[in-house]
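Every protein chain but one is kept in place in this view of the complex.
Entry: subunit A
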Amino acid sequence: MGIRRILAVNTAKIIKTACQAAGKQGVTLAGKIAMKLDPSILAELASQVREGIFVTCGTNGKTTTNNLLCSAIRAEGKKVVCNHTGSNMLNGVVSAFVLSAKWNGKVDADYACIEIDEASTVRVFPYFKPDFMVLTNLFRDQLDRYGEIDITMNLLKKAMQMAPDMKVIVNGDDALSAYLAKDSGNAHVFFGIGDRYFREENTREIREGRFCKRCGERLIYHFYHYSQLGDYECPKCGFKRPWLDFNAKNILCGGKLGFTVDNFQISANYRGFYNIYNILAAYAAGKTAGLALKNYNKVLAEYNPQNGRMEEFRIGDTEIVLNLAKNPAGFNQNISAVMEDNRKKDIIVLINDNSQDGTDISWLWDVDFERFKDINTISITVSGIRCQDMRLRLKYVGIASRLEPDVEEAIRDRIAHGAGNLYVLVNYTALYDTHNILKKIEGEMR
């Protein structure tokens, strides 16, 4: 037993190192091989975590929330296992544990922070039962892979019921997530943004779950924050936004983010209203587990994403922000974050249709791209495998774009001839490569 585990751990480490030397990520492959060599490895290593295991699920914000939570717990002086890169299916989860194990096949950790793809929860939970689950939100995403949201909700419910002692930390502003938490029978706490923030609402935005999951009646919304997140109530059965255990108040958004929760002031130098939810979710999770989180603001100040989530680069005189945008809700929030910057800017949008992106790109038509129209938007370049579709999409909102299938060419062109302020929005399979291209160009220009 012990020998197999040691073999599995060390083989996985070698594979990871070899893959990285060859310019590949190698994380999922390492997990896959480890599981082959020792099928009990995940259950065994997870059981060695001393204090608690968190899992983070939800359509958007998983990686950021999970990584923030990990940093926050480390700031408490604890040791944490984490799948930082966002490899979040079974093999990615295995990898996180295996790669953090020592050569003797032992994990030395107080906590684990593991993000899991919603559909993979039922495949991971047979190996360990988490103590906490953070559920960020549920939006439509990759319908060709996951099917309708109803299917995802059924899987998550099943997963929650597989771990009945797991406490669920849920976005109460999302009627779908809140219903799921109540329906599961698991203990739960809710976080959310209690008061109205936006005076004007985008009435065209795609919203999921307009009808009550409990009784089927159309929900009444007192206001929306974005997509279907807001203050809702069912006029028929009384289902409504729950009491928020962690209620973000005094919201500040635009260039910087700030809010108070439990009279604790939180500030971060981030863009994007959606990041309030990520910061709040990680805070709620840590607090629910009984952690003090006194250094949370310091954690936020030092948090420097290296994974293409609002990752910043500076190449010559050009400031560049790389961000992942992979579904309508996420993309709409990305556009808001980009447009918060009122300087002149160039934008590159890259759309691939590999299987991990979803081969169906019809969701592009559910994104409100007309909001890119602005005097300070100097240019938009469309790139990637489905750049033609993206160009057509923009045409129908009256935006002309440049077509450059090769993203490296597109980036180099904008560095040479652009406004010095570049946003690169890419979907999933382009993220790693684009990150590497930007690192490479950064190195050349140094």
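In the analysis below, a contact is a pair of C-beta atoms (placed from the backbone, for glycine too) under 8 Å apart; a residue touches a chain by one contact, two chains touch by 3 or more; residues count from 1.
To be clear about the criterion, contacts and distances are computed from a predicted model.
Peer 1: As a check of understanding, state which of "Sugar ABC transporter permease", "Glutamine amidotransferase", "cytochrome-c oxidase" or "Branched-chain amino acid transport" is the UniProt name of the chain not shown.
Peer 2: Of the names offered in "Sugar ABC transporter permease", "Glutamine amidotransferase", "cytochrome-c oxidase" or "Branched-chain amino acid transport", the one UniProt assigns to the missing chain is "Glutamine amidotransferase".
Peer 1: For the chain left off this view, which of A:Phe223, A:Trp243, A:Phe264 or A:Trp365 is in contact with it?
Peer 2: Of all options in A:Phe223, A:Trp243, A:Phe264 or A:Trp365, contact with the hidden chain holds for A:Trp365.
Peer 1: Looking at A:Gly216, A:Pro235 or A:Gly316, which makes contact with the chain not pictured?
Peer 2: Within the whole complex, the residue contacting the unshown chain is A:Gly216.
Peer 1: Using the document's definition of touch, tell me which of A:His188, A:Arg391 or A:His435 contacts the absent chain.
Peer 2: Of all options in A:His188, A:Arg391 or A:His435, contact with the hidden chain holds for A:Arg391.
Peer 1: Of A:Glu148, A:Asp195, A:Asp262 or A:Asp317, which one is in contact with the hidden chain?
Peer 2: Touching the chain that is not displayed is residue A:Glu148.
Peer 1: In terms of residues, what is the contact footprint of the unshown chain on subunit A?
Peer 2: Residues 140, 143-144, 147-150, 204, 206, 210-211, 216, 218, 359-366, 388-389, 391-393, 395-397 of subunit A touch the chain that is not shown.
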